[in-house]
Structures are given as C-alpha cells and as structure tokens.
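All protein chains but one are shown at their positions in the complex.
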Amino acid sequence: MYVAVKGGERAIENAHRLLAHERRGDREVPELSLAQISGQLSLGVDRIMTEGSLYDRELAALALKQARGDMIEAIFLVRAFRATLPRFGASEPVDTGQMQVRRRISSTFKDIPGGQILGPTFDYTHRLLDPELAEGSKPEAPATAEASAATMPRVTDILGRDGLIEPSPQLDANSPVGDLTREPLSFPADRDLRLQNLARADEGFLLALGYSTQRGYGRSHPFAGEIRLGEVEVEFMAEDVGFAVPLGAVTLTECQMVNQFKGSATEAPCFTRGYGLAFGQSERKTMSMALVDRSLRARELGEEIVAPAQDEEFVMSHSDNVQATGFVEHLKLPHYVDFQSELGLLRKLRQEFSEATVEIPEPMQEAAE
Amino acid sequence: MTTVAELPAGFADKVLSAQTTFRSVMDAMARPGSVQRVIAESGAPASLMRGTAAIALTLFDHDTPVWLDPLLSETSDVAKWLKFHTSAPVISDSSISSFAVVGDARALPALDRFAFGSSEYPDRSTTVILQVESLTVGPAFELRGPGIDGTAVLRATLQPADLFERLAVNATLFPRGIDIVLVADDAVVAIPRTTRLVAKGD
Partner (left out) sequence: MNAPVYNFAYLDEQTKRMIRRAILKGIAIPGYQVPFASREMPMPYGWGTGGVQVTAAILGPDDVLKVIDQGSDDTTNAISIRKFFARTAGVATTTATADATVIQTRHRIPEAPLHGGQVLVYQVPIPEPLRFLEPRETETRRMHALGEYGLMHVKLYEDIARFGHIATSYAYPVKVNARYVMDPSPTPKFDNPKMDNCPALQLFGAGREKRIYAIPPYTSVVSLDFEDHPFTRYRFDAPCALCGAGDSYLDEIVTDDQGSRMFVCSDTDYCEGRQAEGHRGSESAAPHKERPHG
C-alpha cells in the first residue's frame, strides 16, 4: 500500500538542528566571536553592510557567523532584518570632501594636493601564501606620522574648476531622493535610483559588467580619477531643533571615474562622471559600480545603447543577489503538478508523433545508438 | 488652538483595528454594493463619520496625499487630526491625491478633478471616500460587475443624486477610473470602477 509522504515538520526541525551542529563545527575548537569576525574578516563584514544596506558591523558579523560564511546568505539575513526597521527620515548628504582620509589614490595625476596615500591595501602585496599567518602572528605596529593639515580636494573638483569635467548634478531640494525599497521601481529610472540599485548590487555581477565595458561592450574610456577611503560624519536634520544633529561617523569608500568626453555644437567637450560609493573598504565594488553607473548614463548622454551594461532594465532587474539567489534556488522546491502537466502534454505529443510517423527501420535505430 | 493632547484619539489597538477595518473595506471592494460594517473604535473630529475615521487610520500615511472637501477643511480639525494620527499630507490639489474625503457629498466636485490614473498605471488614481446619509434605507440601485453574482441591489440615501450617472465615466475610461467608498456612520459600501448601474428604482 502506498502512503503519502508525511512528517515534513519533523524533518524541518531536524534539518535545523543539524545545520546548527554543522555551523558550530568541531567543538574542541574555540567558537568564533563577533569581535573576531568584525575585526579580522572586516572586508567580508563591509560587503555584507554594503549589499545588506545596513551600517551595523556587529549585526553583519552575526549574519556572517549565522550564514556559515556564505556572503549572500548573510546579506539576505541583514536585508530581512532591515526591512522591519522603522524609518525616521533621510540623513543630510554626507560630504566626502570632508572625509578623514586613510587611503586616497588617483591614476590621473602624479601628484595632487594632499598627496597620494596608499593606506591599508593588498595592491602591492605579492600574492604568496604566508605561513606565519597560520597562527600566532604578531604584526608590527603601523608606522605613524603627523597628521597633515593639508586639505584633500577631490580630483573631480580640481578638474571641475577648469570646466574639464561635467558639473556634478546638484541636489534639487524640492525633488526627494528616490528609494527603491519604498517605491516599486519603474523604468526609465533616474540616476538616484540607479545608484541605489548599484550600491546594493552583487559585487560579482557589477565586476563582470564593469569588466565587459572595458572589453568593448559599451566602452566608455575610464580613468580612476580618485579612490578614497576614510570616515565621514553623518548628520540628521532634526525638524524639532532646527539644525542638523551628528549621528556618528561611517567608513566609506568612494570612487570617481573620469570618462570619455561629451560635447556638442553648442557645448564644449568635457569629461563625464561615473560614481561608486560603498560602506567600509570596498574598492572592487565601488570601481565596478562607477563603471556601470557611467554605462547606464547612455540614455542621458545620448549614446547608443548596444551593450548589456548600458541597459538599465537588464542591469537593475538582475543585480540584486538576494532576489537572484531566491529565484534560482526556488527550483529546489517541488514542481510536481506543473511538471506532471508538462509530462502529460509531452506524452500526448510523442504519441501523436509516433502514430503519424512511419515505423523507423531497425538498422537506423542501431546506427543511432 | 488645538493642542495634540486635545485631539480626538486614534485606534486604541492600532494593529488589530486596522486589520478588521481593512477586511471590511476589502470585502466591500470585492463585493460592490454589499454593506460592510466597521467595528473598530476610535475617536474622530466632529465632521468625520466613524467609518471614515477608521478607514483613514487604516489606509492613510505619509505616502498618500489626501484632499479634503470644503466642509472638512472649514476648520483645521480634520487636517490636524489626520496629520497627527496618519502623517498623511493634506493637499489642496485634488488631481494628485491618493484619497479624497468628501464630508458633504452634495458638494462632490466633478470627477475629472481627481486622478484617473494612466493607461500604463491605472492604479495611480484617487480613491474617493464619500460620506452619505444612509446605506440601508432609500432608493434602490441595481448594480452589476465583477464581485457581483448577477446583480446586487443597494438601498441608499445618497448625494449627489446623479452619482451613478457621473460614474459612467468609469465605463468609458476603463482601466482608468475612480473607485468610490461610500460611508454612512459605521456602514461601508464600495463602488469600484468596474461596477455598472443597471437600474434605479424607488
């Protein structure tokens, strides 16, 4: 006798127990603390904060631990939590020109006011596995120097003074900044929504798209005008008191790409901008974002849309890894009934086919094998 | 001047009152012509009926610009109460309102003063909440359309007398159009844009 499958509830509970057990790993080995994750796997935590759209190192570290190191799962956990938070309003725009800079490089000028600062970077490390890191490493204290009093103008501001780069669009106080987590997206989408989408977008997806623009699929001739990393103040305009109240500082990475000219009969040619911004130290993300941002400005700049990275509907509809992973992985769910419907149709079509076709001679069948 | 402390209260139990009120409105919208009741208790400014107040507390917020008719904007009571409890912006341009609340239905403006939505986004339309005298007693309106098994009869005393004639614009414009929610005290009847008047009797 056949009995329909039961006991799913028990199976789910047991699966969760087993998952918790596997997550803990060997119990002889000390458990990871959130401080360890946040301090020692900090770039992973930065990525979770950026794509999770929530600046909270501790929660991001918890998410990474809970997700057993799976970045997209961790980002998902943070997003789901974020979705339940009440919203008090929008902060004042942060001023990256006032950033407390820890790293700053430009590939467009040999020297710039405030200088080039390498900061904590993998860039010139030789990628040799370091056995000393395996345990008990005691790195030297970092070198220090007097803090420079020099201002660090953004390279794009230097170009902008001579009109060599298009002016950065100014904030229109009457038009609120869009928020795709509050309003359903519709196309065409303005740059505020595109940048929000790219900031939350999967780093790997943006990396591949940005790369594709360099290889000719919507080439926009970029130069890394400036990449800077550091801390900026976040302020919130409190209506009650009538002035902006500081909320604290956040670590940001900003990338400003300087791209090929635009110009017309009436307008002098100038460089164009591509912009990337992310929480923490996220250089690959911000550089890729800046490339894709510039590509997505094709419509606005009157460029022919020929490549995937220029197609805002394609890019924005597929950039979100929480959405993408959900839908790809939903194929794990049962599809018995629709599959059964397809089977029924296929059997019918095959039967009609074989009834209509003369019998295939034996030798041919053998030859096909 | 009214202070916040003097404003009539909102829902005592925000979550469950909003839920039951929504279900009444949803059932009203899904079954045009049927009379649904709002059971949630709340305070309300004098010119707002119980049903209207509950619907406002359930559906309005800072994302829904609200237009008030001259009666309801006579004093600032209603606007202040709405702003405090729902944060909804009260606006003077009815053509961009998500909701219009009409306290004196005789003064219902021409429907084209409200948003009909666009062909691409017919949902971007104004929902008009109309306070009327009675939704149980009065002339009979025979209705048909989605949500109605055959025809439904609504007995109502309502203004403007030519409301359903005016709503004929919904047939012409569909899928653009105006959805109406009629309120009489705690009784709620919805006339979505798909509902058509078949006959009018006594």
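A and B label the chains in the order they appear, each numbered from 1.
Throughout what follows, contacts are C-beta pairs under 8 Å (C-beta built on N, C-alpha and C of every residue); 3 or more make two chains touch, one makes a residue touch a chain.
These figures come from a predicted structure and were not determined experimentally.
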Absent-chain contact - pick from B:38, B:102, B:148 or B:167: B:148
Touching the absent chain when the full complex is considered, from B:73, B:134 or B:194: B:194
Residue ranges of subunit B at the interface with the undisplayed chain: 14-16, 18-20, 22-23, 25-26, 29-31, 58-61, 63-64, 98, 118-123, 125, 127, 146-150, 174-175, 177, 179, 192-194
Touching residues (missing chain, whole complex) on subunit A: 1-2, 4-9, 11-12, 56, 58-59, 62, 76, 79-84, 86-87, 180-188, 313, 317, 322-323, 325-330, 333-338, 340-345, 348-349, 352
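Note that only the chains that are shown with their structure count from here on.
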Euclidean distance of C-alpha centroids - subunit A vs subunit B, Å: 43
